[in-house]
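All protein chains but one are shown in place.
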Amino acid sequence: MAVATLERPSRDNTSSDPARRAPLVLAGNDYASVTEKVCRIVEVRKPPRAWTLAFTIAASFTGILGLMVLYLITTGVGVWGLNKPVSWGFDITNFVFWVGIGHAGTLISAILYLFRQQWRTGINRFAEAMTIFAVICALLFPGIHVGRIWFEYWIAPLPNQMSMWPNFRSPLLWDFFAVGTYFTVSLVFWYMGLIPDIATIRDRATTKARRIAYGLLAMGWRGSNRHWHRYERAYLLLAALATPLVLSVHSVVSFDFATSMLPGWHATIFPPYFVAGAIFGGFAMVLMLAVPCRQWFGVKDVITPRHLENMCKIVLATGMMVGYAYAIEFFIAWYSGNPVEGFVFINRAFGPYAWAYWTMVFCNVATPQVFWSRRARSNPWVIFAVAVFVNIGMWFERFVIIVTTLSRDFLPSSWNSYTPTWVEVLTLMGSFGLFFTLFLLFLRFLPMIAMAEVKAIMPAPHGEAHR
Amino acid sequence: MTWGLLAEFAGPAELVSAAERLRDGGYTRWDAHTPFPVHGLDAAMGIRPTRLPWLVLGAGICGCGGGLLMQWWMNAVAYPLIVSGKPFNSLPASIPVAFELTILLASLTAFGAMMVANGLPRFRHPLFASREFLRATTDAFFIAVEAADPKFDLEATEAALRALGASRVVRVEGDA
Partner (left out) sequence: MPPVELWRSLDDLAGDPTLRELVSREFPAHADEMLASSRRDFLKLMGASVALAGMTACRRWPSELIVPFAHRPEGYVPGSTLQYATSLDVGGAATGLLVTSYDGRPIKIEGNPSHPQSLGATDPCAQATVLQLYDPDRSQGVVQREGSGEPAPRTVEAFTTWARTHFASLDASKGAGLRVLAEPSSSLALLAIRERFARRFPGAVWVEWDPLSRDAAREGATLAFGRPLRTHLALERADVIAAFDADLLFDDPAALANARAWARRRRAPDDVMNRLWAVEAGYSLTGGSADHRIAVPSVLVPVVLGRVAAVLARAGALPGLPPETRAALERFSSHSFDDPRIAALARDLAGAPGRSAVVVGPRQPAAAHALAHLLNHGLANAGVTVWYSEDPEPARPSHREAIARLAGDLNAGVVDTVVVLGGNPAYDAPRDLDLAGKLSHVKTAIRLGLYDDETSEVCDWHVPQAHYLESWGDARGWDGTAGIVQPLIRPLYDGMSAIELIALVADGKTTPGYDLVRATWQARLPSPDFERAWRRIVHDGVAEGTRFVAVAPELSPGAAAPIAALADAELPRAGTYELTFSRSASLHDGRYANLGWLAELPDPVTKLTWDNAALLHPEDAKALGVKRNGDRVAIEADGRELTVPAFLLPGQAKGSIGLDLGWGRRRAGRVGDAVGVDAYALRSSDSLWRAEARVARRPGTDALASTQDHHIVDTLGKREQAIRAEELVRTGTLEEFLENRAFARERVEIPPDAPLWTPHAYPGHKWGLAIDLTACTGCHACTIACQAENNIPVVGPAEVRRGREMHWIRVDRYFAGDPAAPRLAFQPMACHHCETAPCEQVCPVAATVHDHEGLNVMVYNRCVGTRYCSNNCPYKVRRFNWFNNHKHATAVEMMVMNPEVTVRSRGVMEKCTYCLQRIEAVKIAAKNEARAIRDGEIVPACAQVCPTEAIVFGDLNDPESRVRAAHDDPRCYGVLEEVNTKPRTRYLARLTNPARGEA
């Protein structure tokens, strides 16, 4: 054991040796150096070339997204490949996908915070940012997929000349409230965490413009301990509130399907299954972002191998939950003795969309298994690759659920297939563009690591512990 | 005129012990400024627990009740419609929205109440004027005693702070 400890390279803190507590911040950083490391990213005149390149690409895809949406709104939903019976396709697939991505952020922040998982501090900030941006992408799709966008506000319970009110029995309305709430709360949670760090940047600011901009955002935070007192309490409460919220959001999203009557949708397993899937996909996305970020922005000491490894373990665990759900769905379809249900699942695995189904199974169930090996868990390249696979797999999961069911429901006379048009494909790519554009802007202008929190878990400079 | 004194301490531990003694010294209008929440400092300063949680609880209850009430009124009273042959008012269908509204109101209250109680946003403050104070959000640990404190006496207090182990003490000009 001791030998092993000695042999382990110094930058590796992924030990599970209970005898020795691995540090969460490496290379003997102190408060100043952490601040310096994090703030430099925001303060340097010229961003890294990688950032500029990535931003250019992302921004141009965002532009494409804009054009696609414009085309859609001016011409009609018919520009998509949807039909009767498949009247949801890429649109809702993307919606559920992005909402799922949006789970890891708040989950890491809230649940890990409640469980006092200190390693969260390294990653929670940009995990939360990821949540916000993912949810923005998610909200885009239900926003544009309706036939008459200009009347969409009717979904909100606003007093109107028709004296009509929305129908609260509709899962879509639950969605509206769930995702809306989730977005608002996540935003508040994120911003609240940002305030002290923005204050730091404000105080380091060298130009008037920055001082004013960050000054406004910092809301006059001055690290007063009387403030910290209420701040911490409020933060704890938010975490406590956000935790059930995270779980509720994807449950409600799954109600869109679970409360319908279609074979393959009408299933009680959906809420837990969707939540597990969301955490799975969300963590995969965090990994996908964390690996290159720590590389490009030199924050390897703060987002340490241990962080990555912990997330890999979560991906492995949730991945197997998802795999279990796939299996049990088949069992139930058979066990229920409902022939229509049975056919839908046989059709999923062997019908016209079998390719999508098996892609999903491979990506979500097979690939994460490599994380059983520590070598894989500590190799950024492997981690990144698996993360990408999982994201693909999770997208296909939603596609399979939506399209295979709709294309083969009760009456064979109305069976049909669904093929997306170029508009839908470009819109999907565009949504990634939007996501990365926002994320890159965040990296450039806001502290990507929660400095205050990291400092709080660093050993005190003079070694002596508080009473 | 002088707003007060700003004393810097080497680290969290020093700050905490200083705070305790300052508290025992009977000072009331003073505060500590740290780059991150320091454990034990609240007790050391003798801060009473905030009533924030009760506010949040109240907000949550309002959200839940309001949500249920809204749905009942809109779907069963204001404009009842036969939907899928279901009853005009049915609790199961109302639960998701009621739940979300509970969370929403509670969360917004938690944040809002915290800001209000902290008197934020506040963009002008004498402390912002002092150069040293800029490091308060990076790696410096301060105690600020206001001139408005009844026990405040420029020389005496300054001496006291130094006695507490302040690495340095500066005067902060301006009026709150």
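Letters A and B name the chains as they come in the text, with residue numbers starting at 1 for each one.
Keep this in mind: contacts are C-beta pairs under 8 Å (C-beta built on N, C-alpha and C of every residue); 3 or more make two chains touch, one makes a residue touch a chain.
As the structure is a computational prediction, the values presented were derived from the model and not from experiment.
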Contact partners of the omitted chain among those displayed are A, B
Of the candidates B:G26, B:G85 or B:P150, the residue in contact with the absent chain is B:G85
Per the whole complex, from A:F115, A:F350, A:W372 or A:W422 the residue touching the absent chain is A:F350
Filtering A:R45, A:R116 or A:R148 for touch with the omitted chain leaves A:R148
Those residues of chain B that touch the unshown chain are 81-87, 90
Residue positions on chain A contacting the omitted chain are 75-78, 81-88, 142, 145-148, 151-152, 154-155, 162, 164-167, 169-173, 176, 256, 259-262, 339, 343, 346-347, 350-352, 406, 408-417
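Just so we're on the same page, only the chains that are shown with their structure count from here on.
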Rounded to the nearest Å, the gap between Cα centres of chain A and chain B is 29
Given the complex, residues on chain A that touch chain B span 30-32, 35, 157, 163-169, 173-174, 177-178, 180-181, 184-185, 188-189, 192, 196, 199-200, 202-204, 215-216, 219-234, 237-238, 241-242, 244-245, 248, 252, 255, 451-453, 455-456, 460-462, 464-467
Note: in the complex, chain B contacts chain A through residues 10-13, 16, 31-42, 45, 47, 49-50, 52-53, 56, 60, 70-71, 74-75, 78-79, 81, 83-84, 86, 90, 93-94, 96-97, 99-101, 103-104, 106-108, 110-111, 113-115, 117-118, 120-125, 127-128, 133-139
